[in-house]
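A single protein chain has been omitted from the complex, and every remaining protein chain is retained in its original position.
Order of writing sets the chain letters: A and B. Residues in each chain are counted from 1.
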Amino acid sequence: MRQLLTPRAAVNVAVVLLLALVPVYAALTGDTFAMTLFARIMILALAALSLNLIMGYGGMVSFGHAAYLGIGGYAVGILAKEGIPSGFVQWPVAIAASALYALVVGALSLRTRGVYFIMITLAFAQMIYYVAIGLDRYGGDDGLTIYRNSQFDGLIDIGNKTVFYYLCFALLMASIYLVWRIVNSRFGLVIQGARSNERRMRAIGFPTFRYKLACFVIAGAMCGLAGALLANHTNYISPAMMGWTRSGDLIVMAVLGGMRAAFGPLIGAMTFLVLEELLTRATDYPNLIIGPLLLIVAIYVHGGIDGLLGKARRD
Amino acid sequence: MLYFTEQLLNGIQLGMLLFLLAAGLTLIFGIMDLVNLAHGSLYMIGAYFAATFADWTDSFVLGAILALIATLIVGMALEVIAIRRLYGRDHLDHVLATFGLLLFFNELVRLIWGPAGLTLSLPSEMLRAVQLLPGLYYPVYRLVIIGVTLAVGAALYMLVMRSRLGMLIRAGASNREMVGALGINIKLLYTLVFGLGAALAGFAGLMQAPILTVQIGMGENILIAAFVVVTIGGIGSIRGAFVAAMLVGIVDTIGRAFLPDLLHAYLNEAAASSLGRALSSMSIYLLMALVLIVRPAGLFPAATR
Partner (left out) sequence: MTDALLEVQDLTKRFGGVVASDRVSLQLPRGELHAIIGPNGAGKTTLIGQLTGEIIPDGGNIRFDGQDITALPVYRRSAIGLARSFQITSLFPDFTALDNAALAVQAHAGHSFRFWRNARDDGELREPARVALAGVGLAERADVLVADLSHGERRQLEIAMALATTPRMLLLDEPMAGMGPDESARLIEILRKLKGGVTILLIEHDMDAVFALADRISVLVYGRIIASGGPAAIRADPLVRQAYLGESGGGGGHG
């Protein structure tokens, strides 16, 4: 008897429904914390999604992806402080600045491979981290509070938590769809082929460098958007947004959810952040559990949660 | 000029600490092909053990020796329990797993010793300063660090280049399967190498404990610098680790000491201060980026397997 829905599809649908209904739940129960938590999950899922594009499909393990979260966030924060509250200016700048930094980092880093690539991307993130710490005018190490959300006069008021939540939801869903299309397009196949066997790709005639660089820039831009959202979500920017542990968290989310699955990053982000939240409430020492859990997942679980769901289908 | 010499010595001293960390990392990476983000945790544990044992025994030297042994044991236990299951896997799995270990150790230390950090005091003889040049006084202990690390470095070089164990290590670095096929107990070799790396890290931790810091998260900052050293030096090369460690230690220290003042000449107070601090923190990354652009496999890449 054929299943109507595979386990994987069932989980995806459930997750999307859950996210869509959180504000309804919040309105009914008055518990706005759920909205805050899940908005944050969706924003970081967007960042993890962009990382998955280069890492899962492209094989480019970047340990400096949080840099783009930071650049996007700081673009919003700096412009806000300098008297430019318009989102129509801030957000394109956030995306463009991230794309530009990704272009520079990619052009230099993609000449290396393996562990060297991991290290050099980490270094470039550290560089921007220290630049942020040195920006006394924008809070330096302590960070900067943003008093006014990005303004989209007449169009939308993201100061309203529910409106902001659904904006994040819409952007995330659209991005998941966009990534899915990219990955199956000609461009996506080149990226996947380069991950699978770069030597063969060049032998059959693909100049792989420019495609990988383009992918890197797209991922950076997407993460910059996530940064702009994050700044608006917390009304606060700080160098910690681009710390290397944040880059590590993004890698964890991408791997946990399953690296070549459309909804993998979202499931990974949700699992990781909900777990982190629950454990933080349950104990003063949550990492005593999270740490070994990551270790176990790394050793025993191939393909992340998506891998487990895939296996379930075959049984 | 004297100030410059003093900073140069500080740079060399920092380089020595970095060398101890980088040597372990590069061995572990070169031989077992393992990316270990938890290496800094062993550095931290070495420092915490030293502070605790020195307190119990009222002797810095005894505390240091006990800490070294304890860190070695922890390192080998870690290898047997967790690390050995990661060999041959994707680097991404290593990153995930050792990231988890890093989080775990930071939390464990916080549980056992509390969040505040510890202090470790030196015996009074080492607190003195000696006169190296007219007008230049340098703390004895910092000289001890440089001297002891040089000795350790020489011993390590001897071990890797001249001993039978070292030969196995180097063979394993160029061809893992072959060494296994020759009937050498690879498992034991790997445990020993990992233990050696852990001991070196712990040693660096305990040596710097009296003059720098003993606190949670201390491993992360220096670990990144150690990774930079390994990358610049070339993975798998002890010689590369030494040269790169000196470069990085000196560039970082001299940069922090002189860049802000240098910028003062051209920019106003506030800008020079901000930019100066930012640039000096970035200097080692700029160095690494430059090296990788010219030599994508580092300065002394070891033979590939």
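Keep in mind that, in the parts below, contacts are C-beta pairs under 8 Å (C-beta built on N, C-alpha and C of every residue); 3 or more make two chains touch, one makes a residue touch a chain.
These numbers come from a predicted model, not from an experiment.
When the full complex is examined, the chain removed from view is found to touch A.
If you put the hidden chain back, the residue from A:Leu19, A:Leu167, A:Val190 or A:Leu309 that touches it is A:Val190.
The chain that is not drawn here is touched, among residues A:Ala107, A:Ile156, A:Ile182 or A:Ala240, by A:Ile182. Considering the whole complex, the residue from A:Phe206, A:Tyr236 or A:Tyr285 that touches the absent chain is A:Phe206. Where subunit A meets the omitted chain, the residues involved are 181-182, 184-190, 192-193, 196-197, 199-208, 211, 214.
Here is the rule we go by: only the chains that are shown with their structure count from here on.
Between the CA-based centres of subunit A and subunit B the separation comes to 32 Å, rounded to the whole angstrom. Per the touch definition, subunit A reaches subunit B in the complex via residues 55, 61, 63, 108, 111-116, 118-120, 122-124, 126-127, 130-131, 133-136, 244-245, 248, 251-252, 255, 285-288, 290-295, 297-299.
Here subunit B touches subunit A in the complex through residues 29, 35, 37, 82, 85-86, 89, 91-97, 99-108, 110-111, 220, 224, 227-228, 230-231, 235, 270, 273-275, 277-278, 281-282, 285-286, 288-289, 292-293, 296-298, going by the rule given at the top.
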